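Here the complex is missing one protein chain, while the rest keep their positions.
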């Protein structure tokens, strides 16, 4: 199955490795291998977002979709130290996260990068902190939009429980301007119940970092999330 | 010979791949292989600075020192889309360029990153646009400082010819505060004569990008530069 | 007539003083006085956007609405060197430009600042470079949105002539998500004909800088623009 198929299925779980040491270098490869195995076993789509320097090795061996964590709003040229979409694509990336709250870019840049990477067949996941931002970004027609209230990132408190209206409101707002963008939910999803609840509220996938990577057994957490996603899919 | 030996010899030529398409992905690997061959043949130290996503592949096969083009002033943690020194080191980098005029960082960050990457045994090449800046940065004790008047970057006009006093003045200023930092010369070195002239003016190495990468035959240019460097070394 | 009345009338011409020396200090005051006189004589609303340090003096004497050129996304506190909305309000500002292409802010910050300054009764004019961006920003419910294709800023080529579809498309897009935001047109309006044409295309006002401030006789240009706006108003 190719990447477009994998990522087009709902739900999709994208795991953001950030710059966690637990998911750097050799450990990025090992985690990706484990997550790929769980994805296959549960038939739930899972993708990973390792650091730039780890993309090539993760993409080479895994059979799991790979997203960059960021792409700079540039084309080829004299841009020392910047992240070029063409380089990510050459390293084997299937897409890129954009505008994460830890690496925001400007609105005009979001539009430019979406347009640029689409020409390279890279998928885009654009992050937003509020329902209004998520709707605004959806007008730019990314493949996916991830709603992540910054105040919940990394807290272990689930947006689906703590602020269910954030998801519902975001889904409603986004759908009023864009009928087809895939809506991901981020920030504080930390249990299978959170996953199930968010899917019921209208989320079609997840962008998750610390609750997986910082867990004592990341594979166990991914398995729990995939099982919940599976359960939801079968309940429909 | 190990990397520290290679880079400690004078002169050292570091080739910055920027985000040039001619030096991205597979072409980064091929260029690095060719440059390594020329370095061995001429016994002149040559290093490359490919894009982040290309570091692992370039470092894996080449026997040539590899520098990252930039490192972010962060440690491991929740820093989506940032460039972590530990990740570069895991990918096989031997050092990092910092504060290039196309990717400047703040003075306080320069000091922090130098200190952080030194703990990982990574070398630092910190760029500066003026003699005063180069001296200021030399107080932070990087391994190398590269003087690059921004107005000459990518122009094909050599700092050694156009502004010889820039190099002389920089060498004098830097040496007045730091006796041991290696002094690189950047910006507009485009012929063997430029290389020779800069070495005579006190430069101990070069940070070069477009005049090599954008040349019809990059290997030929590197060979010319290495031959000039060889000639200078033997003249002493 | 109070400021809300003046700025709510169509069309509204906001004159951006940028950091032009011709509109700094004493000259900011003199220009504002002249523009106020023309506004009164033609009954067309004109506002000015001087530099931060000039706001107090311009606001004190003129009887013309005054906009800041930017507001930082902060509240009161330990933010040395930032531009606080409360300080602008205390100096007599009636509103603020946000996200000008020469001083962009992030999408999430746009939303925060709009919300913050509304509490201080300050009006917001948010700039956008494309129709999509303008629509996206309109979802944040600013008082006004200014469409300024960056490639036309300061060129003397009028968006209404060169790219009429930019205005039409922007008006259509903006109205599809926000029925009431006032739509300004920027970039390259340089004659009364441009003004008239843009109003016919659906613009409700203008954000103009160089074609007025850099003119040999700025007052003459403003008078021409106001006359054209007057003509359009009477033609309806």
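In this document, chain identifiers A, B and C correspond to the written order of the chains, with residue numbering beginning at 1 in each.
Here, contacts are C-beta pairs under 8 Å (C-beta built on N, C-alpha and C of every residue); 3 or more make two chains touch, one makes a residue touch a chain.
The model shown is predicted, which means the values in this text are computed figures rather than measured ones.
J.: For the chain that was dropped from the view, give me its touching partners among the shown chains.
T.: B, C
J.: Would you indicate which residue among B:135, B:170 or B:226 is in contact with the undisplayed chain?
T.: That would be B:135, which touches the missing chain.
J.: Which one, C:81, C:179 or C:216, makes contact with the chain that was left out?
T.: C:81
J.: Kindly note down the residues of subunit C that lie in touch with the hidden chain.
T.: Interface residues of subunit C facing the absent chain: 16, 18-21, 24-26, 51-57, 68-70, 74-84, 86-88, 90-91, 93, 97, 100-103, 153-154, 209-210.
J.: For subunit B, enumerate the residues touching the unshown chain of the complex.
T.: 99, 101, 104-108, 110-111, 128-130, 132-133, 135-137, 139-140, 150, 173, 177
Here, only the chains that are shown with their structure count from here on.
J.: Rotation angle, subunit A onto subunit C: superpose the C-alpha atoms of these two copies and give the value as a multiple of 5 degrees.
T.: 180
J.: With chain centres taken as the means of their Cα atoms, state the distance from subunit B to subunit C in Å.
T.: Their C-alpha centroids are separated by 46 Å.
J.: Of all the residues in subunit A, which ones touch at least 2 other chains?
T.: 101
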